[in-house]
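This report concerns only the one structure given below.
The complex appears here minus one protein chain, its other protein chains still in place.
Read from first to last, the chains carry the letters A and B; within each, the first residue is number 1.
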Amino acid sequence: MAPILDIKNLYKNYGSVEILKDINVAIEPGDFLVLVGPSGCGKSTLLNCIAGLEPITAGTIDIGGRDMTEVSPKDRDIAMVFQSYALYPTMSVAKNITFGMKVRGVDQATQEKKLNEVAQQLQIEPLLQRRPGQLSGGQRQRVAMGRALVRDPKLFLFDEPLSNLDAKLRVEMRSEIKKLHQNLNATMVYVTHDQIEAMTLATKIVVLKGGIVQQIGSPAEIYNTPANLFVADFMGSPAMNLIPARAKANGKGTQIEIERAGAAPLVLTDTHAKDLPEDVILGLRPEDIAEAGFRAGEDVQEADCLIDMVEPAGADTYVVSQLGGKQVTARLHAETNARSGENLSLAFDLSKVSYFAPESGERLN
Amino acid sequence: MTEWLERHIPKMVLAPSFIAILVFVYGFIAWTAWVSLTRSRLLPKYEVEGLIQYERLFASPRFDTAMMNLFIFGTLFIIISMVLGLLIAILLDQKIRTEGVLRTIYLYPMALSMIVTGTAWKWIMNPGLGIEKMVRDWGFESFSFDWVIDPDMAIYAVVIAGVWQASGFVMALFLAGLRSVDGEIIKAAQVDGIPNWRIYSAIIIPSMAPIFLSAFIVLAHLAIKSFDLVIALTGGGPGYATDLPATYMYAMAFSRGDIGQAASSAMVMMAVVFAIIVPYLYSELRVKHD
Partner (left out) sequence: MTDITLSPANSPSRNWGRIALRWLLFTLLGLFALFYLMPLFVMVTTSLKSLEEIRTGSLVAFPREVTFEAWRTAWSGACTGIQCEGLRPYFWNSVILAIPAVAISTILGAINGYVIAQWKFKGANLIFSLMLFGCFIPFQVVLLPMARMLGMMGIAGTIPGLIFVHVIYGIGFTTLFFRNYYVSIPQELVKAAKVDGAGFFRIFWSIFLPLSLPIIVVTVIWQFTQIWNDFLFGVSFSQAGTQPVTVALNNIVNSTTGVKEYNVDMAAAIIAALPTLLVYVVAGKYFIRGLTAGSVKG
């Protein structure tokens, strides 16, 4: 299938400041692309470039197989939902939704029909005659989506649409957007700084930092094999443990040695890793460190660790231990007997381990 | 073509106003500056002769009086309006039920033309029939209040009328300032047992520094531009005892036919405004861009 959105060698400068550097992204029809990164990484600028709201400095943007680089937003066959919803404050909900059609000269009957379809789909029929000021945050969110849906575009663009909602509503709307994506089989590009949103919604994630693409991949790829220290640290909550360690090749594979203050070094043996430099950063997610006996597998290795802190979180209990000079978090079952100040045998699942080069931060395995 | 048009419409829309401002503000300032360097009298001449007009200006006793008057009037007008405005604002800030009515009363002079204000005060301070006569009728036979016709005191009469007109406005500015102070800080101070007057003097007023600056700028600006008030109240007299640079300039331009003097005195006014406004505008705009 031809890509429906194809960005090639895109650069964006403000004066002499490079905001986006050499962006290359392509998605297929039906994809849900999430642009994620910390604030100031350029993700919203990239979305605005796709929409045509910001001119780009170099590169091309194809939408639906046509070069749209110089085309104005109204002719790009896109619809956009904004962070502040950007509802027209003096128009009723119905007029907000039909404004685009009215501007384009769509006849009254078609406007009515489409409005009713969308209102039904989003369950906002009772709100149609209200003003945006009379709506709750969640309702405004729906109206903003309605305004996008009614256009039936090739591409939906979402600019942090959930960040103004409270936590509970955010989770609700998140699943609703996901449902919508599945029902419409639409193609969506979605900007967020929330990595959980990215993981739950995306079929494809682009992680951005400082205007540079850090990694492109499916949520599983991003989560399990982060391309560098930044992605490893940014995606996942609690964050991946990143522990300085020393690697030595031996007969059975590679011996990993982690310093511990006031105790002998922790030594693990990874039978798969090969050709590691001496200094590495070992990355292991909290859920890949369990209480001994609760995780089995040929790559699981157990060791006694001094527990500094125990944090029950309901479904799980997190324990923290000092390893390699870092606070290392392990995710244990809720009924654990771990006590702070005591030793506990922890199981490290090395089948899930990542290694990074300390200087460049790049992934090594 | 339409794409190009679309992109440039905002600039094209702004262009006429911008060009008008360039010509009628900056171009005209340049013209006045130029003419102030020539020997222009009844008609403008364009041969630059240096600073002769300014030499004449500063040698002229009349302009000397005008500058002195501006200094006296400006200083008193600004200080009294500020003090009065602040005092009334603080008094009004004490949860007064009739605040709305009082505020309306204190501020209405600002809606009047300075000509009206001048006319009213000219009548009130009329020595034969105004306050002087009123107080004498009350039995104080030796009472005298003839400032409007006393060359030494007439400028203070202008100050009274000016303060009457502008102090309510300063009150409104300060009242808005008092109300914008973070309520939690004041609550914290009240919980700490700090008396009300200390809360004002130590917390609220210091935090209103930007409002003081704004009030100062507006008042200084009003003082320099004061023209109508003097014309209506004293006509610049007695003699030219209450001349201000603004009335001097007008007299030179339109009744004395001395364009060179008019231009140079206008430039001096411009310089005074510059000295006050530019640092202010600069700081305002710079803060905005951060």
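We adopt the following convention: a residue touches a chain if its C-beta (ideal position, glycine included) is under 8 Å from a C-beta of that chain, and two chains touch if they have at least 3 such contacts.
These numbers come from a predicted model, not from an experiment.
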Among B:102, B:149 or B:241, the residue in touch with the chain that has been omitted: B:102
Of A:49, A:63 or A:79, the one touching the omitted chain in the full complex: A:79
Residue of B:39, B:56 or B:225 touching the missing chain in the full complex: B:225
Missing-chain contacts mapped onto chain A: 48, 51, 53, 72-74, 78-80, 82-84, 86-91, 99-100, 103-104, 147, 159
Chain B, residues in touch with the chain not shown (by the definition above): 6, 9-11, 13-14, 17-18, 20-22, 24-29, 31-32, 35, 44, 88, 91-96, 102, 104-117, 119-124, 126, 129-131, 133-134, 137, 164, 168-169, 172-173, 176, 178-179, 181, 183, 186, 190, 196, 199-200, 204, 211, 214-215, 217-218, 221, 224-225, 227-228, 231-232, 235, 245-246, 249-250, 253-254, 259, 262-263, 265-267, 269-270, 273, 277, 280-281, 284-285, 288-289
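The criterion applied here is as follows: only the chains that are shown with their structure count from here on.
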Interchain centroid distance [CA atoms averaged], chain A/chain B, Å: 58
Touching residues on chain B, where the partner in the complex is chain A: 3, 6
Parts of chain A lying in touch with chain B, wherever the complex brings them together: 70, 72
